[in-house]
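Every protein chain but one is kept in place in this view of the complex.
After this line comes chain A, so read on.
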Amino acid sequence: MFRNQYDTDVTTWSPAGRLFQVEYAMEAVKQGSAAIGLRSKTHVVLACVNKAQSELSSHQRKIFKVDDHIGVAIAGLTADGRVLSRYMRSECINYSFTYESPLPVGRLVVQLADKAQVCTQRSWKRPYGVGLLVAGLDESGAHLYYNCPSGNYFEYQAFAIGSRSQAAKTYLERRFESFNDSSRDELVKDALIAVRETLQGETLKSSICTVAVVGINEDGTNEPFHILDQDAVQKLIDAFEIVKEPATEAPAAAEPEGADGAGASDAAQDPPAPAAADEGAAPMEI
């Protein structure tokens, strides 16, 4: 590839009209471990694969709560992701302070995108090397956005980023048409199956993945953004591990029963989890 001449700094165009530094930044996103997002009319689910550096270390946090109604999953340079999460949290706090209402998700992603764009047009800066899946709820419903290092952002029904995300995307492409009407539990299950696709044969365990949900319940109360408890996630995994991707024929009749069983136990599990977390150490994390 003869692109080495035009890739020294971000403010140099190539003759073909490309900014190589920005494209290299997008590569960094592809190298990070997978993150997946899906949305229905009322809920958004984020899931990610947590790969630890070594057996001795803990794994990096890739899902961050930004506000009660917004959360983000990152892939790529997690340090950049952490800094951007802090910026997003700060923006949400300032907006709530001024307007006494939650920051609409669409506004936040535009601010984030503009911030990323600045780094593509300054010679003394470099692009952020992180892709963000922003999941949020506002007056216009549930939203899932993807923010790139280039400063672009897109809204999605479902998306996957990071390494081996293509496998997850293939699964999501097959199923996405039904997501809008999915229940919360079906959405979480689809997220876990999509995560499993990226593992390429490795067993899916709750210790290597993190799942987070935000949404509106059927009774109209909000389910604030929170990361699901590991045990709850493991129960869901166990419930569907026996059955593979649901077919549209008779096997689907047996499959929903398993899902309902998992759904019922999950519904019983999840409300206590945020309440218990208040007594524990991490109300913002869980």
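The criterion applied here is as follows: a residue touches a chain if its C-beta (ideal position, glycine included) is under 8 Å from a C-beta of that chain, and two chains touch if they have at least 3 such contacts; residues count from 1.
The rule we apply is simple: contacts and distances are computed from a predicted model.
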{"item": "Listed names \"Proteasome subunit beta\", \"WD repeat-containing protein 73\", \"Cytokine receptor-like factor 1\" or \"Large ribosomal subunit protein mL43\", with the criterion being the UniProt name of the chain not displayed", "value": "\"Proteasome subunit beta\""}
{"item": "Which of A:18, A:41 or A:86 contacts the chain that the document leaves out", "value": "A:86"}
{"item": "Residues of chain A (touch criterion as defined above) contacting the omitted chain", "value": "86, 89-90, 93-94, 96-97, 278, 281-285"}
